[in-house]
Structures are given as C-alpha cells and as structure tokens.
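Complex shown without one protein chain; remaining protein chains in place.
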Amino acid sequence: MQAEDKLTYETWPAEPEKSTLEAKNKFLGFWFFLGGETVLFASLFATYLALKDKVPDTTHTLAKDLYDLPLTFVATMLLLTSSLTSVYAMYHMKNFNAKKMNLWLILTLLLGLGFLGLEIYEFTHYVHEYHHTFTSSAFGSAFYTLVGFHGGHVAFGLLWITTLIVRNAKRGLDLYNAPKFYVASLYWHFIDVVWVFIFTVVYLMGMVG
Amino acid sequence: MSTYAQKKGFGATIWDYLTTVDHKKIAILYLIAGGFFFVVGGLEAVFIRIQLAVPNNDFVSAGLFNEIITMHGTTMIFLAAMPLVFAFMNAVMPLQIGARDVAFPFVNALGFWLFFFGGVFLNLSWFFDGAPDAGWTSYASLAMASKGHGVDFYVLGLQISGIGTLIGGINFLVTIINMRAPGMTYMRMPLFTWSTFVTSALILFAFPPLTVGLVLMMFDRMFGSNFFVTTMGGNTVIWEHLFWIFGHPEVYILVLPAFGIFSEIFAMFSRKRLFGYSSMVFATVLIGFLGFMVWAHHMFTTGLGPVANAIFAVATMAIGVPTGIKIFNWLLTMWGGSVKFTTPMLYALAFIPSFIAGGVTGVMLASAAADYQYHDTYFVVAHFHYVIVGGVVFAILAGTHLYWPKMFGTMLNDTLGKITFWLFFIGFHMTFFIQHFLGLWGMPRRVFTYLPGQGFETSNLISSLGAVFMSLAVLVLLYNVIMTSVKNVRVGNDPWGDGRTLEWALPSPPPFYNFKQLPLVRGLDAYWLEKMEGKKGMTPAEPLGDIHMPNSSFLPFVIAFGLFVAAFGALFNMDDKAWSVPVLIIGLLITFGAMFLRSVKDDHGFHIHKEDLMEDDNDKGAKA
Partner (left out) sequence: MKRLAKWRLISIFAILSLILSGCGEPFLSTLRPAGEVADIQYDLMKLSTLIMVGVIVVVMVIFFIVLIKFRRKDEKIPKQVEGSHKLEIIWTVIPILLLLLLAVPTVSATFKLADVKEMDKKDSDALVINVRSNLYWWEFEYPGQGIVTGQDLVVPTDEKVYFNLISSDVKHSFWVPAIGGKLDTNTENVNKFWLEFDSAKAKEAGDLFYGKCAELCGPSHALMDFKVKTMSRDDFDSWVADMKDVEEPKVAETESAQRGQEIFNKSCIGCHAVTPANATPPEARRAPNLTNFGERSRIAGVLDHSEEDLKKWLKDPEKYKPGNLMTGSYSLTDEQINDVAEYLMGLKVQE
C-alpha cells in the first residue's frame, strides 16, 4: 500500500497507523522517543524529590502549606478527560471519519487548553500569594522545572494537534497523515500519564509532607 | 546513464552534501567532521603533554590548561569518538541488514547537522572569552563558579549535539527492527549491527539524563534558578548523579561499536565464523544492561556511604564477566583459523592486550575501598585511555582502513597503514602505561603542573615522548588518505577478499539505492555462505521493481542552524546585550519555522523506475 493512494471507507485498512513502511517506522520510532521522554521525566522527578522543601530559610512556604489540591484535582480531571476524547478521535480515524475525528480532537484541544489555563493560574497564585518563585529556592526551581516541563509539553501538543487539524482539514484522511494523527494522540496519552505521576508525586505526596 | 545521475562540479557537490539524506553520504560527513574534531582534540592532547613534560613548566598558564583539558575530553568523547562511530554505523549497518536506507533519512541528516553545529558552537568558545574550564565532567560547584562564558558554551553546545545523537539512536533502533532484509533474523545479524542496536538503546536511555543535567545547569547559570546553589537549598551531587547516569553508559556507547567492528575483523581475517556468536550477542546485551547499574562507581569518594559503594562495586565487577566472554570468544575465533595480518587485523590484535589492560584496571578500580586511592589520579587517566584509546580509537582506526574501500571505492595503502599502526601502538603504550604508576605514586589528575622532588619527572617525560609517536601516526594516516585519494584506484565489491557480511556483496561504493533487489539472507555471514557455494552475489528476495527513495532536503541544515543562532542569543543574554533576545528569537523562529515547514509540506519521496535500474545494468555492461 502506498501512502499517496486515495482510499475509501471500504479500502481503509484496519490499522492505518501501521499500513506502510514509513508509517510503521514512525509508529515504532515514536514509541522509542516516548521511552527517552520517560527517562527525561524520571530525571526531573528525581531532581524534584531530592530538592523538595529545600529552601534557604524558614520564611519560605513548604510543599504541604503550598499546594492547592482542589484546583489541581480539577486540572487532573480535565486532562484525563482529554485523553478519553483523543481515544474517541482515534476511533473515528480508524473508521475513516475525518469529520468526527476532528470534532473530538477539537474537544481534546479545548480540555488541554483548560488544563493549561488552570496551571498558569496556579503558578501565578503561588508566586503572588507565597512568593514561591523559580528563583526563590532550590525547591521552587525544581517544582517549576518539573511541572513547567510538563506544561510545555502540553502547550507543544496543543500546537501540534492544531497544526494537524488545520493542515488536513480539507483533504481528509489518507495513509500519509493517519499515522501523524495517531502519534500525536500517543503523545497526548503520554502527557496524561506523566501528569498522573506529577499529581501523585508532587501534589498528593506533597500534602502528606 | 540513469536520469538520477548527480550533477558534477564543486558547488553542486557541496550542495549535494548539504542536502543529502543518503546514509552513505551522511556517513562521510560524520567521518570528515569527526576526523576534524579528532585532530583538534589531538592537538589539545599534545599541548597537555608538552606542558607536563617537565616540572614547573609554563608552556601554558594554569587557567588555559584547564580549558585545554576540558576541551580535550569533551571534544574527544562527544565530537570525535561518537561521530566517528556514527560514521561507521551509518556507512555499514544499513548495508549489513540489507536495507536501502535508514528508517528516517531526514532525521538522520538532522542528527548530523545538530551534532555538527553543536560541536562548532562549543569550539567557538575559544574565540569568545575562553573555553569551558571545569573539566569534561563539569562538576556543578566548579562550573557554577567558573567565570566567563566557557561553561555556557559547554552547556549549550552539548545540548544541541546531544539532541542530534539521541535522534540518531532512535533512527538506528527503528531501522534495525523494521528494515531487515527477508531472512535477516535477529540471530543472523552481524555483530556490528547488534552492537549498533544495543548502543542505540543505550543512547536512548542515557542521553535524557544528560539533557536534564544540562538544562538544570543552563537554568542556574542563565536564568537564576538554584539547583546547584548550596545556600539556596541546592545540591551539587544531583549533577554528579545525572552526569554519570549518562556518563557511564556513554563509555559503552563508545566501546560496544568498537567491539562490533573488531568482531567483524576477527571473523573476516581469520576466515572463520565468529566463535560463540550467540554468547557474543548475549554478552553485548548484558554489558549494555549492566552499564546502567554502575554509574556511582565514578562517585566512590563523593561520600555516598559504604552500602551504596559496596553495591556499586560488586555490580561493576560483574561487567568483567561478559567482557571476558567476549575476549575469549575473539581468541577462539582466531584459534584454528587462517589469520591474515592486514592493517585492520593488526589493530584488532593489538586491541586484545591493550583492552585487557584497561579492563583489568577497571576491575581494580571497581574495588571501592582501593578506589579511594586511585580516584582522580593518573591511574584513572591511564585506565580510561587504555579503554577509550586501546578500545575505541583502535577500532576507529581499524574501521577506517577496513571500510574505506566500501565508503570511497578505493583502498588505503596497506604499508602506510602498518606504519601508522606501529607508531600509534608504541606511542600509545609509551604515553599511558607509565601513567598508572604516576597515579599510584601520588600524582592527581588534571594538574597543570607538578613540583620537582616528588618522583614524577622521568615518567612524565616518557609519557610526553609517547605523544610524539602518536602524533606522527596521525600524520602518516592523513598522508595516506590524501595519497590514496589522489591515486584513486577503484576496487570491486569485496576488496579484502574475505568479506562475510552483506555490505561486501555490494559494489564499492554501493549505488545510492544500495540494493537493486533486496537480498535473501540464508544464515549468519550471508555473503560468505553464497561465496562458499560458488555464487557471485546474493540471491534476490524480490523481483526487480520500482524503488521508493526519500527526497533530499536542506531543512535539516536549517533546523540545526537555527538552534546554533539561538544558542548565541541565549548565551549573550547573560551580559544584557541588547541584540541577544532578538537573536534568540530569530534563531528559534528559524528552527521552528523549518520544522513547521517540514510538518505541513508533504514529502512523499520519489521512485526509481524499474526501467532505469535495468538501464544502469546495461550501462555497466557496456563499459565493461
């Protein structure tokens, strides 16, 4: 099967993300990329854990007095839901339904945007209420770097998926762009998984002390 | 001639290489760039040995000396050894598995240009205000205290070239998993391909911690964060961990491909299949795995406590076992064989005693309590030069001679090759053997000078004289390269006559699509099997058909160049220069703009048509 072939609902393969050699390579390569990203985040987690509550003096707020759990819980729900909506989008991609796929992807984008908004609000809240900034302590540096790296990944994901939707809005699905959508959704799930860890390690464990 | 013939002329050739996505041309780019940095790093080494030839020398100042050792280490590891290893991986691995190219040709080119611009950026530090001076390990407290921009060049330069290496690793992994020719099962892959595979996996998991470490240091130096600022709650030991979680696997990233090259050479020039092939594969994988479990043996004196030190000591010793398996397998490959002393084989033979010496001192270093004496002395310097030079550089020199005909279509002169070998071999042992004792006698490493009366004089002088031999060896090699390139005597598919693996079934150099028809692989040493049955080449596994090829692209160059520009902006932003932020933004715009372009512009590649392939054949027939 060639990537440029025009396909119909009937000829659309069951696994469009893996039906050409290029697609197979992309699929596998992206998994490896995510493997590398996992190690990247693991290193950031380790750094955060080593520097948690490491502040220059007692005037600095520590984790257990800092975090706003209800807010991050809402953010978590938004991101988890967005993972689900991206699953629906891929379901429609596999059914050769570009329109519905785009709809679900747009929903995913909106949820991701909501998450990002909450995160930005959360950060400004910490900065203004608690003077917990990137430069105020090693704890602050580690916190903003870990959570900020994740936030940066979300922002990149939003731009990426937006580009994909806009670029392919007119021409619909083919075997050239289907793998692109698929790996973008993989990426989105990865972000979600990382967030689950952040929520657990940073926020929940932070509340315990 | 086929319609895909390249335009001739100097400008056209340059443009061709700037835009190429062909793994064979990228291999040549890696070889040239890596060779260039190898010479630069070698000059730095010569300066080090001149300075240390006599006590209280003032050939270079103390500060400059620290810059030289830092750049020597960084250049040799990141900009010479790795790219040279990558050159052979690119040149040979796709041929060995019977692929037409790597999985992501565009990414392959991007990886090269990122490495290249990162390396150039790092070396430009010499022309601004000083090179990095905190050692290639750049331990955080010293790096944070380092004045000027040296360390910033280190951080940004390595970051850029590190990304290049990482995507290169992913590329090779996917290539080996997805693009093997029919019949090329995992357990029929040549050992060089296996070592490329394991190395790539190591790259994938080892480089992210370095990336994180560099990011933290960049934030600390440029944006005021406090990861390594003790008074703000920071901790510099984090850097040590991150660096060595990368740094130790890095050693195996370098040495496994070296093992791979030597495995090929031993089998070829003994005319025997590799002894204990499956245990060799197993040992390679095991070394790769254990390589991640031992990083803290670089930190025995950091004060991690006896429990951690004991665990890491025993884990480190364990690596000796698979390495020993390999040594004995190589010896037994030659046993009963028909050993021919070609230049590559000389390196392979010399590698065994040299690497054994580096290996046993490695086991000695693993003994934590004794390591308290060796750590950060010339004993360590001697040890890792025995491993890196006796293992990796020997392999690179061997590979250069071995694969030169496959890459360029002409042989390097064997006599000159042997002269290079003997000069290098003698110089190497002369330089480094005595350094074991210097360390044991109490000479710390990274000292810009030493006082007389400590018993270091004679040995240092001997060591410096050894460097003369090694320099001469490199000069002879360069002469050899120039001379044979000028003569340019063309050679056939299997110029050594003892080729066993698929790459020797192809013309030298192979056509840009590598295999007209993908070969059918019937066992280990696929080409050897066919030769032994009296066949001239491989049996095709598919009928002659159209071949799908990727388009050339200038974008990889542009993407990497953008980061290069942006790095200047980020670096000079520290001095509050007005132009720095615009430069940073322009650089990032170039990079992301090019990435965006790549993303939205469809690139389906092109097809070489069956008729043209047949015409190629006829052309050759007519000429012959």
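Read from first to last, the chains carry the letters A and B; within each, the first residue is number 1.
What we mean here is this: contacts are C-beta pairs under 8 Å (C-beta built on N, C-alpha and C of every residue); 3 or more make two chains touch, one makes a residue touch a chain.
None of the values given here were measured: they were computed from a predicted structure.
Peer 1: Any idea which chains on screen the missing one touches?
Peer 2: Output: missing chain touches B.
Peer 1: Can you say which of B:S279, B:N493 or B:T539 touches the chain missing from this structure?
Peer 2: Result: among the candidates, B:S279 touches the missing chain.
Peer 1: So which of B:G148, B:G183, B:G224 or B:G320 would be touching the chain we can't see?
Peer 2: Considering all chains, including the one not shown, the answer is B:G320.
Peer 1: One chain is left out of this view; which of B:Y17, B:F59, B:F128 or B:W441 touches it in the full complex?
Peer 2: Only one listed residue reaches the unshown chain, and that is B:W441.
Peer 1: Going by the contact rule already stated, which one of B:A368, B:V393, B:L506 or B:L613 would touch the omitted chain in the full complex?
Peer 2: B:A368
Peer 1: Which subunit B residues would touch the chain omitted from the figure, given the whole complex?
Peer 2: 61-63, 65-66, 134-135, 139, 141-142, 145, 230, 234-237, 270-273, 275-279, 301-303, 305-306, 309-310, 313-314, 317-318, 320-321, 324-325, 327-329, 331-332, 334-341, 349, 352-353, 356-357, 360-361, 363-364, 366-370, 372-373, 375-377, 437, 440-442, 444-451, 454-455, 532
To be clear about the criterion, only the chains that are shown with their structure count from here on.
Peer 1: Where the centres are mean C-alpha positions, what is the separation of subunit A from subunit B, in Å?
Peer 2: Using C-alpha averages as centres, the distance is 34 Å.
Peer 1: Please give the residue numbers of subunit B that touch subunit A in the complex, ascending.
Peer 2: Touch list, subunit B to subunit A: 103-104, 107, 166, 170-171, 173-175, 177-179, 204-205, 207-209, 211-213, 215-216, 219-220, 223-227, 229, 231-235, 238, 241-242, 245, 596, 599-600, 602, 604.
Peer 1: Would you mind writing out the residues of subunit A in touch with subunit B in their complex?
Peer 2: Contact set of subunit A toward subunit B: 3-4, 21, 24-25, 28-29, 32-33, 35-37, 39-40, 43-44, 46-47, 50-51, 54-56, 134-135, 137-142, 145, 163, 167, 176.
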